[in-house]
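The complex appears here without one of its protein chains, the remainder shown in place.
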Amino acid sequence: MIRFLARRFGLALGTLLALSFLMYGVLNIAMDPLDDLRSSPSLNREALMEARIRQLGLDRPWWERWWQWLLDVFRGDFGEAWRSGQHVNDMLVGAIQTSVQLVFSATLIAVLVGVTVGLVSALRQYTAFDYTITFVAFVMYALPVFWFAVLLKQFGAIGVNDYLNNPVVNWPALLIVSVISGLFWAGALGGNTRRKLIVFGVAFAVTIGILAYALLSGWVENPRLGFVGVAVLGIAAAVGMTAVFAGMQNKRALYSALATAVVGVVLYMPMQYFFYYVPMSDLLALGLLVVAIIVGAAVGWAFGGPDRGVSIRGAVVVAIVQAAAIFADRVLQGWQLYVNASVIGGRPIATIGSQTPNLGGDYWITQLDKATHLVLPTIALVVISFATYTRYQRGAMLEVLNQDYIRTARAKGLPERVVIVRHALRNALMPLASVVPIDIITMIGGAVLTETIFSWAGMGRMFVNALMLSEIDPVMIYIMITGALAMIANLAADFLYAIIDPRIRVNA
Amino acid sequence: MSNQDPRLDPRLGAAPDDAVTDDLSAEEHGRGEGVGEAKEVEGLSQGQLVWRRFIRHKGAMFGLGVLIAVMLLSTLTMGIGPIPGLWHVQNFNSPGDVLNGGTPTLQIPGLFGGTTFAIGEHPFGQNNIGQDMFALVMKGVQTSLFVMFCLSAIALLVGVTVGALAGYYRGVLDQVLMRITDLVITLPVIVLGAVLGKLVGILPIRFNATPEQTLAINNNMPLILSVALGLVLWTSLARLVRSEFLGLREREFVDAARVAGASDWRIITKHMLPNAVGVIIVNTTLLMSSAVTLEAALSYLNFGIRPPSVSLGYLITENQGAFATRPWLFWWPGLFIVLLALAANFIGDGLRDAFDPRMRKIPSARQMRLATHQLPADQGVPTAAAGATAASEKSGASETDGPTKEER
Partner (left out) sequence: MSTSAEQAGAAGGGRGGFGSAVKLSRSTGGEVAKGDTILDVTDLCVNFWVNDEWFVAADHVDYTLHAGEVLAIVGESGSGKTQSSMSLIGLLPPNGRATGSAKLKGVELVGMSQSRMREVRGNEISVIFQEPMTALNPVYTVGFQIVETLRTHFLMAPTAAKERALELMRLVEIPDPESSFYKFPHQLSGGQRQRIMIAQALACDPKLLIADEPTTALDVTVQAEILKLMRELRERVNAGIILITHDMGVVADMADTIIVMKDGRVVEHGTSDQIFHHPQHPYTQALLAAVPHLGTASDDVTGHPATLVARDDVPVPARDGDPNVTPALLLDDVEITYPKQGRRPAFTAARHINLRVDPGEVVGLVGESGSGKTTIGRASVALLPISGGRLSVAGVDLSGATRADLKNFRRQVGIVFQDPGSSLNPRLPVGESIGEPLLLHEGLKGAEISKRVEGLLDSVELPRSMRNRYPHELSGGQRQRIGIARALALNPKLLIADEPTSALDVSVQARVLDLFRDLQTEHGFACLFISHDLAVVEQVSSQIAVMHMGSLVEVGPTEDIVQRPQHLYTQRLLSAVPVPDPDQQRERRELRDSIIEQEHIVS
């Protein structure tokens, strides 16, 4: 397997090199660095052109310049954007992080939501729910992202911000949202008419209750989770995880998940003191997450029993949920401060840039600021990929459900939950490994648009601007980094495949 | 269970009346597993079968309807080529007087406060220099349609050729072609598209074109751009055709043709391509949908269609700043992009179902409940719903659960 991966790695490097050569050639034709001078009325036009040709080395053949560029890149010098004189290395520093953050968070959400919806859609094949999801997926696929992004800006950001400034509850909208929620859950959970009606009723009531409470109590103007929120989230996660992945009759799994939730709730107050006294950083946050996972695993292990693995898995997921909830709660505690800051001016949902300049504030405020900026571009990107994942996952799941071993599993008398989760899901998720890398490439492409629309100082925008201005160096670096990301995603997929599929992992 | 086309499965085939009946059972029809299929396929070619399944697909019919309606609307109003259309504004780029702040005169009862149905002078409104939005949007639709078909045709040609050659000859040729495909697939289409769009835009300078030539180039921008983008979008099709060919290559009828003395060319064109046509058509329609959004996105980034040509993406770019004040400038071009892409998607989905024999129509739980009342009279109302279980309700498991493979 190591040899296989090494070969793939070598191939990827070769492809990248070939790509750089070809793209340099194409860009050499596509870019006209002299365009502004050609129509220039100034008298020394010829001399200016001469000077620029010398400056950019345009008198040399392009492959020579490519070779020079390649050598420079290996030395770590990525060239400069000659019009502004800015060094590409400097431009990259913030841009890479911004773009990767955007693509990563969007991919994560798209995979989670898209795959789940696709699975449920497959399980409810040929129902109104399935048809609706199919229709919605198609609409999302057909939406031009830049058009959708402008709508988001208008209705998402400006609408929410306006509401925050002048809260008037829109009851018809509330009612419609609740009905949709009721229909969604009734369709997703399925069953006979009576069960559907009950599910609809409960989902409708819960949705309208939560929304009404949030709007009327002023929660929206000052959102927070608090002690109660963390507790409710934890218990819900514990019950949900157990119901889906272990089965409610597995008491040990249920108890270990619940115990983990309780640990999270108990730690809520001490953590507030901890946050108060210890200055936070990304590294520390990561460390705390690791601690939470270890605690969860330990709880699961302690409850153990014959199926220790199931208990541990459930407890770890609950621990992550609890850690995230406590973290989010602390971030939200800065909401008032953030909204009322002079640079924000009571309009927290940002439509421009990846962070507010001159904001100041501690770690928590910065996190909040990042989040408010990420919201819209992420939604825009998720919408592109959501359709791909739902359609794909629906197809994969239907394919697997047709397999003989699913019939065998049913013939063994396994509960339907086990047939779906253990036998179908595991097999239906495997092909995902080859879809995600392709989608990441699409996402990077989508980021070019979103970054332009939301004026993020990311890689995509750098590419568009540099291409417009005929600056070859930033464009080349963008192409190289994008290509490398695609290669890495593909290699990771190969590796993942080799790990999760026993037919590849274990040589017969 | 066998993966092969159930329609090719011997036991599902009909034994037409005039034929020699091999099966001891063939004198009696309408009983036993699979007779339903037999009934359906009698006397129809594969193409007719696909067509029948296609026109029964509601989504596909909806998509086809929308596509045809949009094509008719744009052609009737703005004409086609040199033939003028019926709309009163034919010179879509000419500015005019801004009437009533440019608000749309289109009124539909119940929508946007409309009371009667009226089209008016400028149904989609006017922009700030008084150009008629309806004429612009319709012209943009024409551009988008043109790009959609042209781009897909180029991508189709390249993709099928590359895929067919790689899949048929395998070996070194396959390796080389697939590495090239990898190379193209590495970059997002929009990035490659932007570079090519920039390249296309600079052509007049590269060729030291005279002003007339420049105008000619700019007027044919949609065509040139389609060709350039077609050279980017072929990769997925090439991969699919290749894998389809790798599979077909192992089918026995290909061997039979080779033994019969058929040349490679004949095998590829006469025996393999017609059998890969399902995959090709389905993916071409999906390609058409991507083509529309890709062109719009590139025009939005200013690497696409430029004046004097008009495209929907370009109209959105032009007017996105005006969203707060004149939203109609923004709404209509976007809506038509969505309509076109959506229609192509639905048609593609319908074709996929029609070509995929595994997508046999299985009745929904509701249909089954209704059907239960029609069970043959002597069996009365069934005491059991043996299949209507959580198990089968949730599954497409049904499809192949029919008769099991009993050969050998």
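Labels A and B are assigned to the chains in the order they are written; within every chain, residues are numbered from 1.
Methods note: contacts are C-beta pairs under 8 Å (C-beta built on N, C-alpha and C of every residue); 3 or more make two chains touch, one makes a residue touch a chain.
Computed from a predicted structure; not experimentally measured.
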Handout entry: Touching the absent chain when the full complex is considered, from B:51, B:207 or B:253
Key = B:253
Problem - Listed residues A:121, A:207, A:427 or A:482, member touching the removed chain - result: A:427
Completion exercise
Even though one chain is not shown, chain B touches it at residues 1, 4-5, 7-11, 13-16, 18-26, 28, 30-37, 39-46, 49, 251-253, 255-262, 266, 270-271, 274-275, 361-363, 365, 367-368, 371-372, 374-376, 379-380, 382-393, 395, 397-399, 401-408
Completion exercise
The missing chain sits against chain A at residues 4, 251, 305-307, 403-405, 407-415, 418, 423, 426-427, 430, 500-503, 506, 508
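In the analysis below, only the chains that are shown with their structure count from here on.
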Exercise for the section: Indicate the whole-number Å distance between the mean C-alpha point of chain A and the mean C-alpha point of chain B. Expected result: 29
Completion exercise
The chain A residues in contact with chain B across the complex are 15-16, 18-19, 22-23, 26-27, 29-32, 35, 38, 122-127, 134, 138-139, 141-147, 150, 154, 190, 398, 401-402, 404, 406-407, 410, 416, 419-420, 438, 441-442, 444-446, 448-449, 452, 463-464, 467-468, 475, 478-479, 482-483, 486-487
Practice task
Spell out the part of chain B that touches chain A in their complex, as residue ranges.
Solution key: 1, 59, 179, 182-183, 185-191, 194-196, 198-199, 202, 205-206, 289, 293, 296-297, 300-303, 313, 316, 320, 323-324, 330, 333-334, 337-338, 340-342, 345-346, 349, 358, 362, 364-365, 390-391, 393-397, 399-401
